[in-house]
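The structure's right below; bear with me while I get my questions together.
Removed: one protein chain of the complex. Kept in place: all other protein chains.
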């Protein structure tokens, strides 16, 4: 398993925890928690694959995702207080997931010979759509439409990826620069409470 | 038409009624009622087919579904009081639909040589996602995340299907044992108010 694959599962685990926590706030039962955790973790990539037509979608062909999500929900149930206390750690891994998911979505799209602009859209979708579906299911207005910079970090990371690709730079360097850009922008936005202007 | 095909249309009819009733509580117009009835009845199978990539999705190729849904909405409008009085009958057929839809989703997935765990997910999706989309459209938190055991009955029915398949039992027996399991668990859950633990 490559490092990116491993980080993908780490991101899935942490996104699933954020879904399980949202379900817990709404007093859902265990099934509801698994469902919301799943759409949070793999919803973005699922929509991406359905839009691109790369079906069956990724988690159908690799049961690791379902396994990791179930473990994340079990973890949240068993160690609820710990998870609450580890808020900062969860946030840091969530930000890592944001970067990795953006990269994976970009890579998958550009592999299909799609225009870079659409690739950036797909990277962003992969990273943020799960959270949008989670909030819609929980009957909330999606957080990322109002919060500190979130999707914008993915978009900028996408431009970095595309820009560096034109320069014929080593793919490993492109990968990690893209992921680091997303993470750095998100962390700075949270640290200094930077949001986009309201419309 | 096989018995399963017939029961599939019966399930579609009853799921559509439940959608039309939800629309009626929200004071939607006739188009809104047809729309909500449709997503309730075929929404789960539609998402399943889009995830698996078996497109065009099933109801595009077989207009019986649209016909049955339209009839269900007309029936609900014309015999509103009867439908309200027949609450128990509607509930029983709804439970039948739950079992049949689970089986159909499972059969379709395993036919595609997908892992059994994902087949169980697809069977459950087929049976319950329509209700989730119905509630989301009606601006409600999905009922099945909080209610008596519902999706769990489908999941257990799925395990029964997969378990029996390994034993090389006659497919007819597998089919009806799977469907009966879903129905029995759901009926028992309602009768004794059994819910999953909250998270």
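A few remarks follow.
Going in written order, the chains are labelled A and B, and every chain counts its residues from 1.
Heads up, the rule we're going with is that a contact is a pair of C-beta atoms (placed from the backbone, for glycine too) under 8 Å apart; a residue touches a chain by one contact, two chains touch by 3 or more.
Just so it is clear, the structure is predicted and the values come from calculations on it, not from any experiment.
Across the entire complex, the residue among A:4, A:90, A:114 or A:184 in touch with the chain not shown is A:114. Screening A:3, A:51, A:67 or A:188 against the full complex identifies A:51 as the residue touching the chain left out. Interface with the hidden chain, as seen from subunit A, comprises residues 50-53, 55, 112, 114-115, 117-118, 121, 132, 136, 139-142, 144-146, 150-152, 155, 195-199.
Interface residues of subunit B with the unshown chain, by the touch rule above, are 20, 23-24, 26-33, 35-36, 46, 50, 53, 55-57, 59-60, 63, 66, 73, 76-77, 136-139.
Basically, only the chains that are shown with their structure count from here on.
Computed centre separation for the pair subunit A/subunit B is 30 angstrom, with centres defined by C-alpha atoms.
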